[in-house]
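Of the protein chains in this complex, one is absent; all others appear in place.
Residue numbering begins at 1 within each chain, and the chains themselves are lettered A and B in the order written.
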Amino acid sequence: MISFILILISAIFFPGIIAITKAKFSGRKAPSVLQPWFDIIRLSKKGSVFSTTTSIIFQISPVLNFVILIAVALIIPFTNKFPGIIHFQGDFLIFIYLLALGKFFLIIGALDVGSGFEGMGANREALYSMLAEPAFFMVIATLVLLTGNSSFSDMFSGLNLNLYSAILFVLLALYILVQFAMIESSRLPVDDPKTHLELTMIHEVMVLDNSGIDMAMVNIGNSLKFSIFGAIMANIILAIWPINLVLSILIFLVVELIFALLVGFLESFKARLKLIYNSQFILTISSIGVVLFLMILLLKNQL
Amino acid sequence: MNSLIIAVFILSWFTFAFSKKLSYWYVFVLELILWISTSYLAIHVLISGNDYISELISNFYFNPLTIKIDRLTAFFILLINFTSLSSYIYAKQYLQPYLKEKSRFNFSLHYFNFFLLNFAMLFVVMVSDAIGFLLAWELMSLSSFFLVIFESDKPNIIKTGIKYLVQMHIGYLFLVAGFVAVYFKTGIFGFEGIKHLIESTSLNYGLSSNFWLFILFFIGFGIKAGFFPLHSWLPHAHPAAPSHVSGLMSGIMIKMGIYGIIRILFNLPELDLSIGLFIFLISIFTGVFGVMSAIVQHDLKKLLAFHSIENIGIIGIGIGLGVLGEVYHQPAIAVLGWAGALLHIVNHSLFKSLLFYAAGSVYLKTHTRNLNKLGGLIKKMPFTAFAFLIGAIAISGIPPFNGFISEFIIYNGFFEGIKQSGLVFPMLMMFGVLALALIGGLAMFCFTKAFGVVFLGTARSNEASHAKEVGWSIKFAEILPIFWIVVIGLLPVYFFNFVNVILQNRFPLFPFKQIAITNSLKWVGVLGIILIVVIALFYAIRKLILKSKKVVYGPTWGCGYTAANASANQYNASSFAANFKRISNPVFVDLSSEIEYGDEEIFPEKKNFKTHVEDKLEFKLIVPIANTILKYVKKIAVLQTGKIQDYILYPLIFIIVMIVLTILNII
Partner (left out) sequence: MNALFILLFAVSIFYFSISVNVKTYIHLLGIQGVLLFLISLNGLHELSYVHLIFVGLETLLFKGIIIPVYLLNIAKKNKVTNIKNFKARRKMKGFYLILTTTLVFVFTIFLGNLLKNDFLNVKIFATAITAVLMGLIFIVINKNITLHIISFIIIENGVFLMAIAIGNQMPMMVNTAILLDLFVSVLVLGVFFNKLAYHFHDDSSDILSKLKD
């Protein structure tokens, strides 16, 4: 329960902090922290425009994505003392595959519109999400290897390593998770959310034709996704050594804040890769995940 | 019960006496008797746990023909019967356009072979001594050959059928060789002989003689199942056959190969590491290869055929995990592996037959299988679109349907394996996790393409824009698998327990009811139900909210270019797969044509462009070898003159030569 409330709290502030960071780095005047939520409220008051080519799939896809993200947020625990509302052995598989279900409907919702733009975004998104999945699986597999438990709620218990190896693991796992979160939420360097050229969009163009309350749900979903990944990262950091409750909550919120600042920082200073190099980049992240798993395996066997 | 089975077989020969419509119902009645009798026996065995052994015909070939139904057989019997039922119901409306063209003999032959195929498959799983088994196997291959070449007036269908028949017989040779080798080692000609094979086994990397024997059988069964180097008949036979036959073949006939492999593994007294590693690695390769080849296809049924190869790979991964778990003395992991594989056999037959039925409905109403000519069918054929969507979600292994459940069980097996100590075993498990993740992602890519291009968007050709929905009998045939897909997805614990019943003899001391995965599966089912309910609720709330707002409908934004046909602007199948094609080059041979412009061409004329991919293994390895053999065989074919005098002359010469040689005491 605690983690769900904390995720919701961070989701409220997340997009605002990213926008403020980007504005400060580009020398512009920053908007208010809750500005994205004013946008969402404005969107939900509007009506909708639907294309005659679309069918029920287009209408059901934003609803489905929204519900899935809320369901997935219920699985994330808060360290190993407070398991998530839903927890069982192998729940991280439900986590990943529910996100895959959301992506499935996002892609066919985009193809439903029957325009070339959405098709472009759809096929790029399908390829990149497929190449990025092994990265997350490898981080989870390393956690299973270290702690011997296969449920999210037990995995973030104390890692049985000496301090240096624990720092090694945390550093690399955080690097992979940050990149994975950026790829999944379609941020730089894979996809630029602020580009206005449809030919270069990936995620933005898939939701191009949504309007009104559908667009509001998509925006809420985006910020929820970020805070869910931030929660996993905070759990990994908190797993190194046990602390009391209040300090843990504080560290959790600070980690989410730093993640938001980091996203804003990376967005302001990185350029978007050429589309041909995207698949190479994502495959490198997955390979580094494999290297991490093998290194921890060797360390565990004292080789 | 035995007399029923024999009587039904004899009665089926009279199908040829009936008219086109009546022969359908005649065979339907015979099939019903067969299904009910065998299913009754199967359910009896599953519940009571005793094997059913009975003699059908004594002195069939100097030995009685006995059938032996144990739990594994009972499992397969139920699966065969269900798939044949749905396939036969589908066939009625599917074959309707052929009523005018084909003769009465064609129809009767088709239904008769349908019955024979069902009968032969039942006997393949029920008979355990070699001669009866091989007889049933041959009958299965022959009857499926006749079913495949139903549309024999098209030129390349007979060629495909012959290709299929030749490959099946090559596999048959290997099976015979395997059984003969077992006979020479143990003196028993059949599956029982494998139980007596003794060989020293250990956890080293040497190859025992059991391994080579297993390879012999694996080639024979693997040609039927469709493992990687032996798969080349699958992508040709499935599109050539009519859709109910494709659904039947893909749904259950290729599982007969898997049945053979499982039977051998269950009967081997001790499994060793080389067998486990071999199955594991080749299944990983098969799975990834199958789905990579599927993405670049533009024929709907060929795409589905390659996905069958991929799912056979997943079943093989489960079997490999089970064997590896037994070799490393981890019964928990082995149970998860075997249970996942067996459950995936059920799941695959359900959603693959459903997908083939939906694809067949599309072909029936639009007369084309080319993805680039379809589109927008969800408005014209909503039920078919719904069926295809459920099949697509299930085959990508996505919750809340049944594909996720079997992959979940195998994944859990992998993660249990990662927790073990040692270096090699966790590394193998890592490979398995990576392979399954990759296969799942690629399958999602492929099926978003297939569903999106066929059913969504605007129609890309005239036939697609005038399609109509199918009749009630096809809808009923599709509802049968849909029902089980949804039930297995939402109530998985019962089916996991059902599959564990089969494994109880193999792992007698294992606490089946107390493992953690039963709790997880219960949660997965509950989550699935809640998810569907909540999504429906939120959708209803959204509709309510939208009623009070202003909703406008208009055409899709064409970027200001409205003169062209709306369908020309959207992505089609080749463009969707293009960025994957660039990175999956090693798997296929690209025979696309290029567009060339002349030097002085200022205003381009109309050009033609063709994309076509071929399976690399077949194109580079099998076709050149076959062509070389044909070149030499053609020289010998001079002897085949077609005149009856020559054909009498040859044996006459042979007889005279034999007599002379015997007199001279040379032979």
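A few notes on this one:
By our rule, a residue touches a chain if its C-beta (ideal position, glycine included) is under 8 Å from a C-beta of that chain, and two chains touch if they have at least 3 such contacts.
Every value quoted in this text rests on a predicted model; they were computed, and no experiment measured them.
Only one residue from A:Leu172, A:Ile213 or A:Ile249 touches the chain missing from this view: A:Leu172. From the options B:Val424, B:Ile529, B:Ile545 or B:Ala578, the residue with contact to the chain not on display is B:Val424. Among A:Ile2, A:Ala23, A:Ile96 or A:Leu294, only A:Leu294 touches the chain that is left out of the view. Residue A:Tyr277 is the one among A:Phe25, A:Trp241 or A:Tyr277 that touches the chain missing from this view. Where chain B meets the chain that is not shown, the touching residues are 423-424, 427, 583.
By the touch criterion stated above, the residues of chain A touching the omitted chain are 164-165, 167-168, 171-172, 277, 279-281, 283-284, 287-288, 290-292, 294-295, 298-299, 303.
In the analysis below, only the chains that are shown with their structure count from here on.
In terms of their C-alpha centroids, the spacing between chain A and chain B amounts to 37 Å. For chain B in complex with chain A, the touching residues are 375-376, 378-379, 389, 393, 396-399, 404, 408, 411-412, 415-416, 418-419, 421-423, 426-427, 430, 433-434, 437-438, 440-442, 444-445, 448-449, 451-453, 456-458, 516-517, 519-520, 523-524, 527, 530-531, 534-535, 538-539, 542, 545-546, 549-559, 566-567, 569-571, 575-580, 583.
Put simply, chain A touches chain B in their complex at residues 46-53, 55, 57, 59-60, 63-64, 66-68, 71, 86, 88-91, 93-94, 97-98, 100-101, 103-104, 107-108, 111-120, 122-124, 126-127, 129-131, 133-134, 137-138, 141, 144-145, 148, 150, 209, 212-213, 279, 290, 293-294, 297-298, 301, 303.
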